[in-house]
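Every protein chain but one is kept in place in this view of the complex.
For reference, chains read A and B in written order, and residue numbers begin at 1 within each chain.
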Amino acid sequence: MTASAPKRSVIQLHPGREEHTTNSVGMILALVSFTMMFGGLFYSYGLLRIRAVSWPPPGLPEMPLVLPSVITLMLAGSAIALELARKRLQRGEIEAFQRLTMTSIVLGVLFIALQASVWVDLWNAGLNLSAGPYGSMFYFLTAFHALHVVAGLGILGWMYVASPRATSPVLRNSRAQLSACFWHFVGAVWLIIFFLAYVF
Amino acid sequence: MDLLKRLQQCWTRLGVALFLLCIPLEGFAEVAKGSGFDMPRDVSLDGHRITWLINITMSFLVILFVIMVIWMAVAVFKHDESHPAEYDHGDAGKQVVFALSLSAVIFLIVDGNLYVNAMIDLDEVFWNFEDVDNNPETVKIEVNAHQWAWDARYAGPDGEWNTQDDAVTLNDIHVPVDKPVLIQLTSSDVIHAFNLPNMRIKADAIPGTVGQIWFQAVETGEFDIACAEHCGAFHYKMKGKLTVLSQEAYDAWLGEVSHQSALAYNPDDADAHWGWPWSKEK
Partner (left out) sequence: MSTNSDAYQNLQPIHHPPTTFFNKYIWSIDHKVIAKQFLWGGLIFLLLGGLQAIFIRWQWAYPGQPVPVLGQIFFSDSGGVITPGHYTSLFTSHGLIMIFWAITPMMIGAFGNLTIPLMIGARDMAFPLLNALSFWTWFTSGLMVLASFMVPYGTAAAGWTTYPPLAGNAGTPGWGQSLFVLAIFTTGSATIMGGVNYVTTVIRLRAPGMTWDRLPLTVWGQFLTAILNVLFVPVLAAGGILLLLDRWFGTSFYVAGALAGEGAGDPILFQHLFWIFGHPEVYILILPVWGFVGDFVSFFSRKPAYWYKGSVCAMALVSIMSAVVYGHHMYATGIAPLLGKSFMMLTLIISVPAELLFLNWLHTMYHGSMRKTVPMTFALGTIFIFGSGGLTGLPLATITTDLYLHATMFVVGHFHLTMASAAFLGTFGAIYFWFPKMFGTLMNDRLARLHFWFSFIGLNGVFIGQMISGYAGQPRRLYDPFQYAFTEHMLGINQITTYFAFFLAFGQIFFAINWFWSIFKKDKSCDPNPWQVGTLEWSVPNPMPVYNFKVIPTVTCGPHEYANPECIEKLGKDWQGQWETLDSSVSEPAPAEDTADEATDPGAAEDAAETGK
């Protein structure tokens, strides 16, 4: 029962890196939570769809594919821009980082704007909430996701300002990496929703 | 020689313990009866399976609980401050095996008994709707639950559901004795549950779905139908009456009610035509 110190050497105990790891664990857990919530919603989609007599129910407007595909590509572009931004940040190129981050944010805003126009079109064409769970599920999944896009945009905005202000390169990159984590999560969820809401 | 003696002692003790344990088995039901809190009178063909399984399980549980309390009592009263504590982490191989074995034995006896009997009873009786549905003697009833009463519907002489000659009643179900009764049920507003305590069974009535429940009464008499799912402020008053009659009395009753319902039939009253074609999906 003598004292046993940890085996790893002191060199590895860099406070910035330790803090980043801790924050990463937190971010992963938070994303697990969000995953379970979206999981619950996808489960609901599945259950309602299986129990429905016909899906979609007859007499409803066709689901558009062009605009939704375009906004999907926009979201993908936003993700790519963000990764490019992070690479520049790691090299210390702050201006480039901020330009690319702004590109990412703008693409995100466009995503929401165009998604809103899809909603308006569909609503006017007759897809509304009285169409049973089909309509309810479509609007809810896409709107709920859009809400998370808005939150993500807020986080990207924070990253835009806070990363360059960080007191060490480690912290700078940490903030960017964790923000990107959330944004990519939102993008990945969109891929699933895109298929469930528009394609299938 | 020593080992043999110890084995003999062990088996003897085990034998005595098992013998003693047999005494309280089944005792649980006697205690319950004596205290006046027995289950409601069972007038069903198969309810005894449930009664027996509950009682024997409760007996097992009482035995386990008593053993636990005795064990604790010894620790509390004999192994107190005056007793020296053992430095034992309890993780030696033999100890682990003992703990796991004891758990396994309890599991196999108590849980195993529950599982095996439940599986048999479900397949033979309680969830065996197919045989009951195909039996030509089965009396079929459709029940619609709503806040806060039970509508019941019998197909009537034409054998078709939701037609003019259907016998439709309110809070009043009559069935013949010694014949299977198969009920399909739904609700038109919130979730209710159809509860027959004297048959030991219940099933949810869910809007948008058709559920099933069946029983066979072995005694005539009047029994309670209760609601077993919270359905609003007057859930406590959602009371129906189940009357079990002889075959002749039942036929007479059905004929009379069918006649009355046909007279009262209003083709424009959509709400009254809540019946559905008998569901064969299950």
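We adopt the following convention: a residue touches a chain if its C-beta (ideal position, glycine included) is under 8 Å from a C-beta of that chain, and two chains touch if they have at least 3 such contacts.
None of these values were measured; they are calculated from a predicted model.
Considering the entire complex, the omitted chain makes contact with A, B. When the omitted chain is restored, the residue from B:49, B:153 or B:273 that touches it is B:49. Contact with the undisplayed chain is limited, among B:190, B:218, B:249 or B:262, to B:190.
Where chain A meets the omitted chain, the residues involved are 1-6, 9-11, 13-16, 18, 21-22, 25-26, 29-30, 32-34, 36-41, 43-44, 47-48, 51-52, 57, 129-137, 139-140, 144, 167-168. Residues of chain B that touch the chain left out of the display are 32, 35-40, 47, 49-51, 53-54, 57-58, 61, 64-65, 68-69, 71-72, 74-76, 79-91, 95-96, 99-100, 102-104, 106-107, 110-111, 114-115, 117-119, 121-122, 126-127, 186-191, 193, 195, 197-198, 200-204, 206-209, 211-212, 222-224, 226-237, 239.
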